[in-house]
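Note that this complex is displayed minus one protein chain, with the remaining chains in position.
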Amino acid sequence: MNSKLNLPADRVAYARELAERITAPVQDFIDGHSSVTVERATLRLAGADGASPDGVPVANLVVDRIRAADPAALEDGATVRYVNALLKSGGDVRALNDRIAAGFDVTSLPLGDRAAIEAKADEIVAGTLARIKGNREFREGKLEQWKGRNNSPLLYLIVATGNIYEDVKQAAAAAEQGADVIAVIRTTAQSLLDYVPYGATTEGFGGTYATQENFRIMRAALDEVAEKQRRYIRLTNYASGLCMPEIAAMGAVERLDMMLNDSMYGILFRDINMYRTFVDQMFSRMLNSYAGVIINTGEDNYLTTSDAYEKAYTVLASQLLNERFGFRAGMPSNLLGLGHAFEMDPTLKNGFMYELAEAQMAREIFPDCPLKYMPPTKHMSGDIFKGTEMNTLFNFVSKATNQGIHLLGMLTEAIHTPFMMDRYLAVENARYVMNYVDGFYDDVEFKKDGIVVSRAHQVLRETIEFLEHVEKTGMFDAIEQGLFAEMKRPKDGGKGFEGLVKKGPAYYNPFEKALKRELGIVR
Amino acid sequence: MNSKLNLPADRVAYARELAERITAPVQDFIDGHSSVTVERATLRLAGADGASPDGVPVANLVVDRIRAADPAALEDGATVRYVNALLKSGGDVRALNDRIAAGFDVTSLPLGDRAAIEAKADEIVAGTLARIKGNREFREGKLEQWKGRNNSPLLYLIVATGNIYEDVKQAAAAAEQGADVIAVIRTTAQSLLDYVPYGATTEGFGGTYATQENFRIMRAALDEVAEKQRRYIRLTNYASGLCMPEIAAMGAVERLDMMLNDSMYGILFRDINMYRTFVDQMFSRMLNSYAGVIINTGEDNYLTTSDAYEKAYTVLASQLLNERFGFRAGMPSNLLGLGHAFEMDPTLKNGFMYELAEAQMAREIFPDCPLKYMPPTKHMSGDIFKGTEMNTLFNFVSKATNQGIHLLGMLTEAIHTPFMMDRYLAVENARYVMNYVDGFYDDVEFKKDGIVVSRAHQVLRETIEFLEHVEKTGMFDAIEQGLFAEMKRPKDGGKGFEGLVKKGPAYYNPFEKALKRELGIVR
Amino acid sequence: MKVVRPYGDTMDDGKVQLSFTLPVPDGAKGREAARKLVLSWGFKDCEVVHSAPLAAEFSFYVAYGKTESSIDYDSVVADEASADASMSMDEVNEYIRRNIGRKVVVVGACTGFDAHTVGIDAIMNMKGYNHHFGLERYPEMEAYNLGAQVPNEKLIDYAVKVNADAILVSQVVTQKDTHIHNMTEFIELLEAKGLRDKFICVAGGPRIGNKLAVELGFDVGFGRGAYADDVATFVVKKLAEKN
Partner (left out) sequence: MKVVRPYGDTMDDGKVQLSFTLPVPDGAKGREAARKLVLSWGFKDCEVVHSAPLAAEFSFYVAYGKTESSIDYDSVVADEASADASMSMDEVNEYIRRNIGRKVVVVGACTGFDAHTVGIDAIMNMKGYNHHFGLERYPEMEAYNLGAQVPNEKLIDYAVKVNADAILVSQVVTQKDTHIHNMTEFIELLEAKGLRDKFICVAGGPRIGNKLAVELGFDVGFGRGAYADDVATFVVKKLAEKN
């Protein structure tokens, strides 16, 4: 690709270097810590499944009991306790889980032979990783088999009925209409639950619970449509939140293809503790990297919270930070679905040119990333006709700048979660526009000192200034001072702080070790 | 303006030369002929107003009686008879018209002193031309006074209730919503009437009768809104048809600002005789030139009748012919509202790029013309949401190529003549898009050998081939053979042939003479 | 009995989108008037999600309503001379050869002052429309397309002259019910001349339904999306029936 914007390569490299420097101390912190959900994710990977009669997941029961028995015990990691119990109880995971669900406390057993535990753990790790790898190979096989049958960019639709069985119908219809990616929107505030609900669910608010069983149901349904359509249909869910690593683990095992997973979303937009979030995102991203799951980052949230024109630089800054945190978790660029959005005020003169500039800039700065482009939402209104027009221009920019993942805009965005017909109209709009404007990307150039080029240069400049400021301040202080998204988040405030765990000298996590090895992470 | 398409200037000049050569023999024919409606137009300019109790206009009564008295008498022109009667009956135009309407036959009076008749005629001509000139100056004054308050391109809306009084309400609403131009669509098939109805009318099919009184009523209404909005609102009506010169005359007198007036529309799309049409368009265009009325030509009709991608060259060919016929009628480029349209199949891959190419090509080949750009109509369907999207892209291309006059597309084009809300949605769409994409024209360049550039070159090539073929065939034969719009029109067939008049050696038409003088037409 | 209601995102939620203009100023009172109006149509629930001024005394509304009314889908009878069962061009020709044994003659036009040729051309001209060839291309048919703006009288005279089996009438403009006038006049003229039974009468146009056409005395009516195959199928079957 030759550049249309002529962005100075050295400044881009400098911006990346700033991101590297900003994230280094954070990574130091991460490396020394775990969290309750990292431990639970590990337990899940080791086989901890099921829930107590009143709905507490086995993974939570184990971790909670370890902590209850000895507040410092998690320092050693939870897995050792679980594997120990497994060995002692005959090696049947299912039976152990049932016992735990029924009240059995793994800490009640004394720790057995360390070598035996580690050997058993290695065996479990190998089994789980093989399954995840199998999923990855299955996906790659299907993509190869049905090559060329997906849209470009991928058309991404959400379902949000709250009921997994209704979701399945809507998702199948959406896929038949042409969607390439189905995201099951998560019920309101699940990100604030410090556990992952269990089983199939039919009651959610503005979305459906992310549960492993729901993942399985939707995956099966989409595989079925895919066979009919001879087009691989990707499944997406939401990781960011208090259970980011666990949901990533579930996704890896159930062959999800994309995962909302931002290194800072929880902190800024859900008031989750910053240390907790940073630790959690690392483990979840290692899992996604290994599983070949594309992550979707949440830069759009900056633009809905603040003014999209003025704060455009926050998007690029966040992309660079997400990229760096991703690299640190062993993630290759082709799994980094960095986000951005078409959220400028529709009454802004030259607005289209600015949107074009920013989308093109993202394309040029992250040439190998499957950028995830979000539709207009904040300025949508009850005027569904104006909404249709805004979506038309959004679809245009997306195709014209060769985005990778295209979230379809809904004409009823400001009114309700999508009706089936809203989704249909969205797909039709995108297909019409993208076929009609096809060729734009290769055909069009921008004047050297014109609006588009100047805007991109300006945003890059502002981003660098911002990152310099953050670097000087230090990441943790910067967040505390409200430099990001105009949200002030105290270091020891926010949800889930109590779930942070300092790794002790005997900290043991066979999955972490294996993933680091597989992903080649050395630090 | 620097070219984005790099069209070869010599080929463009050659195409113009072909148009010059094709139209020369036609002009020879025109110069030797008049028609019943040219005569009636002249009579109207001389004061012939009103209608008989059963609705036959005074102008028709005069011409019909001259012909009835002596089938050859029109060779001398009708005006001499009317002015003669005027002189003989005491010089009161009003009284004379009333008498004619009541049955009086101007041929019943012997011709008086030629010099006196000519002197009286000159006096009348001077009076009428002064009025028309006054209209022109008034318009220019208002445009100057309210400079910068119109949209660019001008937003053009139609009203079509059939009832002039309803039209007035709708037009006022449209102007308040932001329209710069109001066109009162003419009732179905008025173009086939060989007279212009008289008085205010309230019954039309798919449009409202073009009558002088209706012109007056709408003009007054728009002037009123204009004062409120401090924005000059242009009024448009339809001339092309069997009464082209008369409607032009009415428009000149009542200060219309634009007039549908194509040199071949009547022939091809209304089956009006070709000779008659060519003669009529000349006189009507001289009037429009003098009155400063922008003509709108009908190239869009080629694209709705045939496939817009394949027949794109017919648009450029027609534009060049219309331009040449316009020049021959003393028309400056800034009054030549040459037409084109966004009518390609919405399922055509790269369709947007082709539309962009053709609109840009028109802009570059006719840099001084206020090009009139027509919206998608043929491929509109009952899907009003898709219609909204198509209009969005149309609005985009119009702004992106700096068109002059922008006919707003209706989301309900395939369903009904516009509802008030349809028009509102159209204006809102255009305003949003045009403000948002503003800057595109100056900012964007096209790759040298890309889709856009290649397409423009291809259409120019095809146009030249076509014009060469027409030149070789001769215009009249070409029309007969169906080279235009796939319509075969026999030379002596079609409506209104009987109304053609060969000018005799004593042909007298003081208005024609005066207009040619004023417009500097020498041939 | 199959009860069917509008579907938003849940079975039977009854969700419907509406938009309309009211001749009142925009504002809170107008929005409330719009809401009440929607409720007056039997909607149980209505949210006016958008309003805008169109002029001093006119305003525009977008609303979503929730209806409880339903219809029995099983009792619905589709009445469109639809494409579902049409023969292809080759099948039609084969059918003619087998069941009629001579060329079938059709004459068509867009009548009255209606100048829309594209529709009738789509049905009759060689090249056809949307990859469906027109009747002129059918070897077992003789098709005469008189074009647009053809008076009924002239069309009938021509049909008599070429001894047509079927007459095709296209009507596109429907404002002020001109199509109804034109079509009625056409049938009345035929009847006055005692010719109604001589011809299969086919009407077509984007707003022409089969019901309407039959009501006005035609044998059939074709709307938007009709192709030559559909018309030919109808004509030849009807003709075989008549013989």
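As written, the chain order gives the labels A, B and C, with residue 1 at the start of each chain.
Criterion: contacts are C-beta pairs under 8 Å (C-beta built on N, C-alpha and C of every residue); 3 or more make two chains touch, one makes a residue touch a chain.
Everything numeric in this text was worked out from a predicted model, so none of it was measured.
The absent chain, not drawn in this view, touches the displayed chains A, B, C throughout the complex. Here one chain is not drawn; of B:391, B:417, B:463 or B:509, the residue touching it is B:417.
Interface note: of A:189, A:220 or A:506, the residue touching the hidden chain in the full complex is A:189.
Between the chain not shown and the residues A:152, A:304 or A:435, the one that touches is A:304. In the complete complex, the hidden chain is touched by one of A:360, A:417 or A:463, namely A:417.
For subunit B, the list of residues touching the undisplayed chain reads 161, 166, 170, 381-385, 414-420. The chain not shown here touches subunit C at positions 4-8, 11, 15-24, 27-29, 31-33, 36-37, 40-43, 47, 58, 67, 69-71, 73, 76-80, 82, 84, 207. Within subunit A, the residues in touch with the undisplayed chain are 162, 169, 172-173, 176-177, 188-189, 192, 203, 205-206, 269-271, 304-305, 378, 381-382, 414, 417, 419-421, 424, 428.
Heads up, the rule we're going with is that only the chains that are shown with their structure count from here on.
Subunit B and subunit C have centres, each the mean of its CA atoms, that are 33 Å apart. Multi-chain contact residues of subunit C (touching two or more other chains) are listed as 52.
Along subunit A, residues 385 each make contact with two or more other chains.
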